[in-house]
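Note that one protein chain is taken out, while the other chains of the complex remain in position.
We call the chains A, B and C, going by the order they appear; numbering starts again at 1 in every chain.
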Amino acid sequence: MNYDNFIDWFQQGSVAIPKLLLQNYKNLNLNEEEFMVVLQVLNFIESGNTFPTPTELSSNMTLSTTRCTEILRHLLQKGYLAIEEDYHEKSIIVEKYSLKPLWVKLFHYLMSETIEQEKTVVQREEQ
Amino acid sequence: MNYDNFIDWFQQGSVAIPKLLLQNYKNLNLNEEEFMVVLQVLNFIESGNTFPTPTELSSNMTLSTTRCTEILRHLLQKGYLAIEEDYHEKSIIVEKYSLKPLWVKLFHYLMSETIEQEKTVVQREEQ
Amino acid sequence: MNYDNFIDWFQQGSVAIPKLLLQNYKNLNLNEEEFMVVLQVLNFIESGNTFPTPTELSSNMTLSTTRCTEILRHLLQKGYLAIEEDYHEKSIIVEKYSLKPLWVKLFHYLMSETIEQEKTVVQREEQ
Partner (left out) sequence: MNYDNFIDWFQQGSVAIPKLLLQNYKNLNLNEEEFMVVLQVLNFIESGNTFPTPTELSSNMTLSTTRCTEILRHLLQKGYLAIEEDYHEKSIIVEKYSLKPLWVKLFHYLMSETIEQEKTVVQREEQ
C-alpha cells in the first residue's frame, strides 16, 4: 500500500453532470434506475468506452445484466439515447451511444415550461 | 421565448461527480435510489443549499417525501452522510450535510481491495 | 501524515469549466492571464466565497494584488463580469460576482459565427 494508489484514484477525475438534468430527469419521465443507467453510459463514454455493453453497465450497478438490457432498450425506443456510427481510420465502423436525444427532450421540456409560465403571467395581467 | 432562457439554463453549471464513486457505490452497499439521494444532496450543496429537506429532495425525484426521509435516515445511521454545524456571523448555528463519511468509506474499500489484490499476487508468486 | 489528508484533498472536488469557454475565451478577446482571473473567481464562488478580494485571487496566482485589481477592473468595465447584490436574512446586503455577462458574450459570439457560416454556405450555393 503506498501513495501511488491515491494518485491513481485521484487521477480518474470526475464526470460533469448538468444540474438541469439532475433537477429535471423526473419531468422527462425517467425514474432513478433509468437515470442511473444514463449516468453510467455517460461515465463509460467519458472514460473512453463509447458503447458499453449491458454487462459492463451492470458491473457498476446493483441491477442485473437482463435489467440493464431492458432499460437500455427502453431508453433507445423512447428516444432518450441514440446509437450513432463513427467511421475510424481504414473505414472500420464503430457504434457509439449519443445522449443528444436526451438534451433535445430536456430543452423541449424547459421551453414548454417557460411558455406555460409566460401564459400564466399574461392571463393574470388580463384579469 | 428568447435567448435569455438559454443563457440562464447554461449558467446553472454542472456537478462534478468523481468517477470512482459512480464505479463503486455498489461496492459500498448503496443501491440506485440511495445513491441518487446522495447525488441530490450534493446537487443542493453545490447550489448553495447545504441542508435540503426531504421535501426539497423529493421535488427532484420520483420518490415520495416519506421515502426520502427513510433513505436520509438510513444514510445517516449507516455512516454515509453526517450533519455538521457551522457557526455564521453573530453565532447563528447552521446545520449542513457532509459527505466526508462517504469518501472515508470509499477509500477504506479501495484500500482493502488493493491489499487483497497484492496478497493474491504474492500467493501466485509463491506457488 | 496519514490517509485523512488524502480524503480531505479528494473531498475538495472540482470546478466544471464549460469546454466552449476554454475553446473561445480568445475569441472573446481575453488573454490567458485575464481568463485565469475569471477561473479563479469561479473557483472562489464554487467554494462559497462569492466576492473574493484581489488579495485572495492573487494568493492563488503568480500575479500581484495590483495586477489582479487592474484585471478585475478591466473585466468589469468591458462587461465580462458584473457585481450583483444579494439580500440575506435581516436585510444585510451581500455583494457577489456574476459571470452572466461572460455567458452572454459567449453566446453572442457563437451566434454571430453561426450566422456567418450560414451566409457563406448560401453564397456558395448561389454561385
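Criterion: a residue touches a chain if its C-beta (ideal position, glycine included) is under 8 Å from a C-beta of that chain, and two chains touch if they have at least 3 such contacts.
Predicted, not measured: the structure shown is a model, and the values here were computed from it.
*Asks:* Have a look at C:I7, C:L20 or C:V104 and name the one touching the chain we're not showing.
*Replies:* Hidden-chain contact among the options goes to C:L20.
*Asks:* Can you list, in ascending order, the subunit C residues touching the missing chain?
*Replies:* Contacting residues on subunit C, toward the hidden partner: 1, 5, 9, 12-20, 22-24, 26, 31-33, 35-36, 39-40, 43, 46-47, 60-63, 107, 110-111, 114-115, 118.
*Asks:* Would you write out the residues of subunit B that touch the absent chain, in ascending order?
*Replies:* Residues of subunit B in contact with the hidden chain: 6, 9-10, 13-14, 16.
*Asks:* Provide the residue numbers of subunit A that touch the chain removed from this figure.
*Replies:* Against the left-out chain, subunit A lists 3, 6-7, 10-11, 13-16, 18, 46, 99-100, 103-104, 107, 111.
Heads up, the rule we're going with is that only the chains that are shown with their structure count from here on.
*Asks:* How would you label the subunit A and subunit B contact, same or different, if same means the shared numbers make up over half of all numbers there?
*Replies:* Both copies, subunit A as well as subunit B, present the same residues to each other, with over half of the numbers appearing on both sides.
*Asks:* Averaged over CA atoms, how far is the centre of subunit A from the centre of subunit B? Could you give it in whole Å?
*Replies:* Averaging C-alpha atoms per chain gives centres 18 Å apart.
*Asks:* Which residues of subunit A are in contact with two or more other chains?
*Replies:* Within subunit A, residues 9, 13-14, 16 contact more than one other chain.
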